[in-house]
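Excluded from the complex is one protein chain; the other protein chains are retained at their positions.
So that you can tell them apart, the chains are marked A, B and C in the order they are listed, and the count of residues begins at 1 in each.
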Amino acid sequence: MQAWVKTARAPGGEIRKLPDPTPGEREVLIRVRASSVCGTDVHIWDWNEWAQGRITRLPMTLGHEVSGEVVALGKHVQSLNVGDHVSAETHIADGTCYQCRTGKMHICEHVQVLGVDRDGVFAELAVLPEMNAWKNDPKLDPALASIQEPLGNAVHALLPEDAVEDIAGKSVLVTGCGPIGLLAVAVARLLGARRVLATEVNPVRIDLARRMGADRVINPVAEGATALRTIRDETDGRGVDVAVEMSGHPASLRLAFESLTAGGRVSLLGLFDSDATIDLDNAVIFKAARVHGIFGRRMFATWYQVRGLLERSELREKMAAIITHRVPLGELPRAMELIESMQAAKVSLEARW
Amino acid sequence: MQAWVKTARAPGGEIRKLPDPTPGEREVLIRVRASSVCGTDVHIWDWNEWAQGRITRLPMTLGHEVSGEVVALGKHVQSLNVGDHVSAETHIADGTCYQCRTGKMHICEHVQVLGVDRDGVFAELAVLPEMNAWKNDPKLDPALASIQEPLGNAVHALLPEDAVEDIAGKSVLVTGCGPIGLLAVAVARLLGARRVLATEVNPVRIDLARRMGADRVINPVAEGATALRTIRDETDGRGVDVAVEMSGHPASLRLAFESLTAGGRVSLLGLFDSDATIDLDNAVIFKAARVHGIFGRRMFATWYQVRGLLERSELREKMAAIITHRVPLGELPRAMELIESMQAAKVSLEARW
Amino acid sequence: MQAWVKTARAPGGEIRKLPDPTPGEREVLIRVRASSVCGTDVHIWDWNEWAQGRITRLPMTLGHEVSGEVVALGKHVQSLNVGDHVSAETHIADGTCYQCRTGKMHICEHVQVLGVDRDGVFAELAVLPEMNAWKNDPKLDPALASIQEPLGNAVHALLPEDAVEDIAGKSVLVTGCGPIGLLAVAVARLLGARRVLATEVNPVRIDLARRMGADRVINPVAEGATALRTIRDETDGRGVDVAVEMSGHPASLRLAFESLTAGGRVSLLGLFDSDATIDLDNAVIFKAARVHGIFGRRMFATWYQVRGLLERSELREKMAAIITHRVPLGELPRAMELIESMQAAKVSLEARW
Partner (left out) sequence: MQAWVKTARAPGGEIRKLPDPTPGEREVLIRVRASSVCGTDVHIWDWNEWAQGRITRLPMTLGHEVSGEVVALGKHVQSLNVGDHVSAETHIADGTCYQCRTGKMHICEHVQVLGVDRDGVFAELAVLPEMNAWKNDPKLDPALASIQEPLGNAVHALLPEDAVEDIAGKSVLVTGCGPIGLLAVAVARLLGARRVLATEVNPVRIDLARRMGADRVINPVAEGATALRTIRDETDGRGVDVAVEMSGHPASLRLAFESLTAGGRVSLLGLFDSDATIDLDNAVIFKAARVHGIFGRRMFATWYQVRGLLERSELREKMAAIITHRVPLGELPRAMELIESMQAAKVSLEARW
């Protein structure tokens, strides 16, 4: 089979001809129908500092967002059949650690990540553990099926485990409208939020945020110090009930906390290049704020929510709009470029070479 | 002022000319702009067994669902002004009991109910405690504003306090499509439910349930034993995640529990004429089901949710459709008749005599 | 090896000589160090109506509560070693159903139960799935280690999943002081309950309930109608915050609901011989009560709690007191008799024949 392989501790990757993989006893082999590019893939492609520290195993097939059709089963697989359409949950958990045994498999102590710790999915065929192969409605567009994982991130950030208060009738701020932020805007809208506000600087994404249903998209660079006032004006002067930080940008972090009403909650998903500086007294303590670190998706409570939400055509249409480019998998370098130049929101990779 | 007054321990009521009431120190006087009829009002009008045991104070002005304009303030009122548009929260709490002091004011130990324990709102003017006068968007149609309380019941049943799991992407069954059941269908739809199923026998309400967004409305009398299978077929064979019992009918109660997936939850709001018979082992224990008794609305967490949801035109339009009849308040007996004959869903009372 | 085997669809069982079992790939073989008798074992021994309907696979080794030492590993076992001391979680889950994938493995759709659906542990050797072999502190008395499962039931009933409110400073009523009820009293005490009340009729158990730390043990038959008043007097007239129903008796069920303060919660664990009759309006709806069906233990959140609590010598001493009899496994019929004649609380089975 053909696959995009990282062969050297340097930027880029190359197409290699590899033997077809064989699934282990509790694994399945899938024929890739669509895949998509995540920010992590770009970091590994670019071989940035994080990637240099994190990636230890080369050569390695790249990629983790995927949907495909099951073409072979390991001998102990119980819950899947050849012909099933599946997507991947990227986090491969050990199933036996403290976290796995207490309903927190997504933060497994020994988690392995597809395309980071083991061979990924930018290939003609890929192997997935049975547990990580999520069965889809066969009628679901493979391109949408492939971006269920970032959709799961967005749902998880809005509805973390142990969040007693949902977002029905609440005000929500999403800081940063990359693909996950855009999906968060769309999902918040779908879940009955009263007001959905977003921040973003890139014009393509600002436009998309509006299409996702944001009541107002604030450009924090352009608005500067008035951004906070705008948010308060939109929320009866109280601030938002829920802030979802998707940018990893210090100024957005500050805005998220300042915008929060007392007793509100903040979900942090965007990663920060360096230590953050927070006025904990005013941002968290006096406000009795709750902060949720968001990593991955609940396995698999979030996936069931995602499946349910995907039955709404309104959401499928919005997801399709986020896929600004569809590129053959064989042209992966072009996909990388589209993302790095900020022209694209989500790039879908078609199973063509 | 004119008011509909229950004067005798017998069916019916009469229009009386009463002195204009004066608000107490922490009360407001409102001019009624719209009111609406709840099942409780019908019981009191009919003077059924429940009413005979419950009502002790006559003569008493009837009614509790209302919206109006503040026309006078008690001297210690802080949060309202003359001219504000308000609706009533019917449950008047003492503010100092265990329940009130622990966030459960809606089940205050000494709760007093408008139109049940003290003078109600089917009148030209009405007095409300400041705490119970909920400020509305002045642009909200007074008829819709008056039925916020049953809307709050529906939201509360779907999202009870202490329900960790919301209904995003979940399957929901609503048994019984009176006005609150219909609103529950509409709200479940608005909150991102995957599948909304409903049961009802009355053709008018069956039709309305479909307009509210039910994926499927089951007539349990017509379908009989196949109703359960229908529900399972609609839910991957698993049953629903959330059942909301609005009918007070033993067969619906049984269906609600039988339809529930293991680990699901049931909200009980409909009142039962007599003791219920439940197979607790299979309905609750082996299933690890949770059951929530639903009384009133969270004061005022639910009201804030209601306010937020009412900003969606989709919901306002559905609420308007539930108001099958608009009748002058002076013709209250006709409104009662429309409800008792099952011709109406919700009857709105216009402030005309 | 020797084992107690149910050989016929009739009361009783017999000691058989069986070949030593071999663990599957993800199973372990243990040498039994202690086991104990649960009510379910008695039902199967007696071949009562429930057992006749439930048990389909004979011959079958009896028993499910056990502790032992790992003596052999299946080839894919990762988290255990020969020599480890383990107890059994009786519920063998499939790991792939909706419930298993959403943190509710204890109510797996295809759960198999040791000693009910497959060979149990009243034997010299027993096979456990790796997932179900819970590693113990090797210093823990094997007899106590064997009754961790009912201890888990008690902890689960007091702290169900999704119970936002714990029992710190709360009033708790335990109806029915069989072994699990007794453990619930001890645990409630350990978790900072303000008042722990219990009901029981058997004098041996009444005495034990006091030793577990109950502030007051009520004999509902002797006290009759005053039982409710006693409970209210002990709780500032308000009733208890948490009721834990362990008896399966209709009168206890009624008392549990009547004793509950508005907004309180009830856990149901005791099984009922027939349908229960409940005044839902007053017991659940007007009170805004929550009801939790309790089946098994959270896998494995409850087990971690159990491990933590077992570090307290106070709890270990109380557990030891509940073991009223220690009988050689070879004399199982005598153990059954001790339980049926209500002389025993918990009977521990020593690994002697």
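Keep this in mind: a contact is a pair of C-beta atoms (placed from the backbone, for glycine too) under 8 Å apart; a residue touches a chain by one contact, two chains touch by 3 or more.
Just so you know, these numbers come straight off a predicted model, no measurement behind them.
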Checked against the full complex, the residue among C:Ala10, C:Ala168 or C:Ala225 that touches the missing chain is C:Ala168
Considering the complete complex, of A:Leu80, A:Leu268 or A:Met336, the missing chain is touched by A:Leu268
Which of B:Glu130, B:Glu149, B:Glu245 or B:Asp281 touches the missing chain? It is B:Glu130
Interface residues of subunit A toward the undisplayed chain are 98-99, 102, 104, 106-107, 109, 160, 162-165, 238, 253, 261-263, 268-269, 271-272, 275-281, 284-295
Subunit B positions in touch with the non-displayed chain are 78-79, 94-96, 98, 101-103, 130-131, 164, 299-301, 303-304
Residue list for subunit C contacting the dropped chain reads 155, 159, 162-164, 166, 168-171, 187, 190-195, 304-309, 311-312
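In the analysis below, only the chains that are shown with their structure count from here on.
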Averaging C-alpha coordinates per chain, one finds the centres of subunit A and subunit C separated by a number of Å equal to 42
Going by residue number, subunit A touches two or more other chains at 164, 304
